[in-house]
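The complex appears here without one of its protein chains, the remainder shown in place.
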């Protein structure tokens, strides 16, 4: 039985450490905020220019001047600070963010990531994804294990245009978790969703990875 | 009769225009602030990180957190703003300052400027002078016409290490004023101090310049 | 109640753009999504009838609001952006070849604008190395790390929006409406700012000013602000009860 979006997010949340500064992408990554362990100090960065993102506002308390990188209304915390997008990406590119959780279209077994463009389809732009993978200390990707037609998304090499080369440290899908010790090492299978067999995983994955 | 320091400063002040943002160097350039015409809006920048420098404080009102680039205590105005030195030099390098008035050791007839280093003597550093001449729209130099031993300081080429190449737009000494139409043109004599003859000026100047 | 006055203060958005707006110029437009956009100046830009604009803006507005209004009237020839997903008319014009598009990673775009305003010709960033973004650009490898050369950007006109401004052009932004506005203010040959409230010098604390007045040549108090929300997201209030 594949993990749900929430279960994937909860597994990504296991990457969090006390005192971390974290950037969460749009989609499943945003859900990770719901699984920050109680009592753990984690500061969420929004790349448009904010540290210390609070939860979504109560109805009637939305502030048009206070949005996250997904353009959603959010709230501030006592410790929040605002800054320009240039300063924000200085923070990101300069290696000051501990962890980024991002979605993906494809992940290569070499750690390459593709998540912004499908040739022939309308291109919306990369936003801040290329800066995040280039600058953040640790990059965790969350995605569905296969595309809708059943083809593998964790593959020997990405076929879609890249977002970054050799940038993924951990991959969490609805079927399994893969990780690597550092960016010179291959991925290793860490864990599988309940009911997923090693054989099934192999048939749904074209990337090579080490056994658990 | 040579112009006094105040007279030199007053002549440099004739460069000011309503609405100008201006950076004044240490020494005679600082005196230019005393000759801003009444009613003219001129904003003084201090490269350590301030726009809108006010006058020196009254005794007992000095603030150690409020100094100019010469480390002198100053005051703020209602329109003042503070910023980092990186932002300050972004302002300077980015061409946002209209006028810089600087001292010099030597000026070349090609507009080169030397004002920071004498080989064999103790070098104190260039501070912000190289950034100012590289970035400010118009650079006016004020200096004594000759060095103490009587040798010319406005000369064919600077012999001292340069602060910038082809950066001087106008030169005001205690003996004369030289200006040029643009940075492709030669300097032209504009005005002489009372009692200074064309012949005397020639003997005290090795640079070539156009007659008035 | 009369507004503060001064040489930089203009009565209307139209008058603040007069003499600056010409066909085929490059315009930087502040804001992220619909947050912190110069809404009155965008309307005035549309109403000026100017054509052939190159617009530098992180996003392209939505169909009926923000830069989307200028797309609808086909006044934009080229966009330099990082993400334009919110706009159907944009998609149509782009696919039909009417609109030129240059994508920059968001941080690269922000830094290119800052560099342009700060007299930096170009800079080396890791962002985009090994991707389409780096194609045709100079790259250098230092200690095994690849760096891409990106160039500073300037504009003929920057339009920015702030929360408060004084007659000297000093600006203070509010919350995440700051975004691209401060850098764009530095990178416009002429920068026109609109503010929700225009005040006299001295009403803004010198330590709190985000954009010093030197960067702002013209300023208006916007007559009204829609401050439209693009993606209203809320959470449930906890059930009322005896606490």
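When the chains are written out, they are named A, B and C in that same order, and each has its own residue count from 1.
Operating definition for what follows: a contact is a pair of C-beta atoms (placed from the backbone, for glycine too) under 8 Å apart; a residue touches a chain by one contact, two chains touch by 3 or more.
This structure is a prediction, so every number in the text was calculated from the model and none was measured.
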Legend entry - Shown chains that the omitted chain touches within the full complex: A, B, C
Legend entry - Contacting the left-out chain in the complete assembly, out of B:13, B:50 or B:143: B:50
Inset, instruction - Looking beyond the chains shown, say which of B:10, B:36 or B:134 touches the absent one. - result: B:134
Legend entry - Listed residues A:11, A:71, A:93 or A:124, member touching the removed chain: A:93
Legend entry - Of B:12, B:42, B:92 or B:196, the residue in touch with the unshown chain: B:92
Inset, instruction - Check the options A:47, A:62 or A:76 and report the residue that touches the missing chain. - result: A:76
Legend entry - Absent chain, residues of chain B that touch it: 46-50, 55-59, 61-68, 70-74, 76, 82-86, 88-90, 92-93, 117, 122-131, 134-135, 161-165
Legend entry - chain C, residues in touch with the chain not shown (by the definition above): 111, 115, 118-126, 142, 145, 147, 172-175, 178, 206-208
Legend entry - Absent-chain interface as seen on chain A, which is shown: 18-19, 21, 41, 43, 45, 51-52, 76-83, 89-97, 134-135
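Keep this in mind: only the chains that are shown with their structure count from here on.
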Inset, instruction - Could you pull out the chain whose C-alpha mean position is farthest off from that of chain C? - result: B
Inset, instruction - Could you please state the distance in Å, as a whole number, between where the Cα atoms of chain A are centred and where those of chain B are centred? - result: 54
Legend entry - Centroid spacing, where centroids are CA-atom means, of chain B and chain C in whole angstrom: 36
Legend entry - chain A-chain C separation of Cα centroids, rounded to whole Å: 27
Inset, instruction - Could you list the positions in chain B whose residues touch two or more of the other chains? - result: none
Legend entry - chain C: positions in contact with at least two other chains: 114
